[in-house]
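For this depiction, one protein chain was excluded, whereas all remaining protein chains were kept in their positions.
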Amino acid sequence: MSFDQLLALVLDPDLLERYGPRFIDGLLVTGKLVAISFTLGALLGMLLALARLSNNVLLQRFSAGYIYFFRGSPLLAQLFLLYYGLGSLKGFWQDVGLWWFFRDAWYCTVLAFTLNTAAYQAEIFRGSLLAVAPGQYEAAKALSLKRSTTFFKVILPQSLIVAIGPLGNELILMIKASAIASLVTIYDLMGVTKLAFSRSFDFQIYLWAAVLYLLIVEIVRRSLKHIEARLGRHLR
Amino acid sequence: MLEQLSLLSFASGGWGQALLAGALVTISLALACLPIGLPLGLGVALMARSPKRFPRAVATVFSTVFRGLPELLTLLIIYYGCQIAAQKILAAMGYEGEVMINTFLAAMIAFSLVFAAFSSEIWLGAFKTVAKGQYEASQALGLSKATTFRKVVFPQLVRIAMPGLSNNWLSLLKDTSLVSTISLVDLMRQTNLAVSVTKEPMFFYGVACLGYLLFSALSGRVFVYIEQYFSRHMRGART
Partner (left out) sequence: MKPVIRFAGACALLLAGITSAQAETLKIATEGAYPPFNYVDSDNQLHGFDVDITKALCEQMKVECTLVAQDWEGIIPALMAKKYDAVVASMIDTQERRKKIAFTNHYYKTPLSVAVPKDSEISDAQTDFKGYTVGAQASSTQAIYAEDVYGKAGADVKLYPTLDEANADLAAGRLDGVIADKFPLHEWLGKAGKDCCKILGDVNGTKADASIAVRKEDTALRERLNKALDEIVANGTYQKIASRYFDFDIYQ
């Protein structure tokens, strides 16, 4: 077999021309999905972590229940529950004025991913907040700092150093989980892969998707290691 | 509400039995991945610690690939790839008959590989906690490398690795829901079928979520028991 024929086995130029641009689009959709859900999930997660650590029993129980539910069931089941389950209550949502939200697959998917990652991030933040020495709280009190100042200027920066590692892991897990969005009509990278395979039945489509995912995950992982090193440089 | 509960009945026309069957498939698939996944993960960890370059490289590639690929993609690649590969190999050997790679087997292979990759990281972390003195003492006693590993290092390893491994097991349980996309009739797929026939998505997907939660809770109890067993030598000192 000539080199060209060998190359065509893994990188067929005809397939590349037909589906290459769509793969780039899919990549962008994946990026958007992950960025939005991760950020919103971080905000919600922080709130949940604070609720879990609070003295209010109701808040504590609600938060613990939320975290238990969203970490204990598969993302796929949660996504279907949201998209097909809540999506079937058209009358109700129209009355409440929220139908435009649940009508759209994109919003439903972002919501499902946000709720899911918030539960995992809540545990990460809880661990990182507990890792800050109690002495810090006492010192802040001794200096008569306001509670908000204490939190934002003293506790949070220190806890973030501990949280960065697990948060990075969670980001990578999210990038991988985003493939599930393809099951509810979202054309992310995985969705485009399935579309291309269903038209061409050529197995190398899956290999392209594999290489792309591995590339993204590796790049993210190495950047995170770099950021972690820089943030913790005062500790070395 | 009551008529919805009747949808779960075990009589014909009710979905209780079908969902239970699906749940059994989920559990058996997850359990089937352990005999391959656990030893493979330990093997990869041992290879990663090897002084020779080749085993280390293989371990790194294996770990990077199977931790980096989405589980859905791994599943589809193994599923379609196995079919094509097995067919090509058998055709080359002259066997023209059908190929026996069934869906359950493909799913088992895929998830075992993923489980092995993640648990190898846990094993590696556990190795780091075993004091060097243990190895030196075993050497002083004249124990062979195999015996050292089996009787001295491994029990200590398991105790440290348990929390991490239990997390991997819970992920595995949840990942099995992905086989619903390749027509393996697990809990998730039965739920999809029930929804398409009865048009009650909220009810059935809610039931599915509760089913998985139940599995997680049960697994949690089992892990508590295992951890207690492996820490029994430390219990006296703590009281």
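A and B are the chain letters, set down in written order, and residue numbers restart from 1 in every chain.
Going forward, a contact is a pair of C-beta atoms (placed from the backbone, for glycine too) under 8 Å apart; a residue touches a chain by one contact, two chains touch by 3 or more.
Just so it is clear, the structure is predicted and the values come from calculations on it, not from any experiment.
The omitted chain makes contact with just one of the residues B:Gln87, B:Gln156 or B:Ser216: B:Gln87. Note on the undisplayed chain: of the listed residues A:Arg18, A:Arg61 or A:Arg199, the one touching it is A:Arg199. For the chain left out of this panel, the touching residue among B:Val65, B:Ile182 or B:Leu210 is B:Ile182.
Among A:Arg103, A:Lys141 or A:Arg222, the one in contact with the hidden chain is A:Arg103.
Within the complete assembly, residues 12-15, 18, 79-80, 83-84, 86-87, 93-99, 101, 181-183, 185, 193-194, 196-197, 199, 201 of chain B touch the chain that is not shown.
For chain A, the residues in touch with the chain missing from this view are 84, 87-88, 90, 99, 103-105, 183, 185, 194-195, 198-199, 201.
The rule we apply is simple: only the chains that are shown with their structure count from here on.
Per the touch definition, chain B reaches chain A in the complex via residues 64-65, 67-73, 76-77, 80-81, 84, 170, 174-175, 177-178, 180-181, 188, 191-192, 195, 199, 201-202, 205-206, 208-210, 212-213, 216-217. Those residues of chain A whose C-beta lies close enough to touch chain B in the complex are 68-69, 72-78, 80-81, 84-89, 172, 175-180, 182-183, 190, 193, 203, 206-207, 209-210, 213-214, 217-218.
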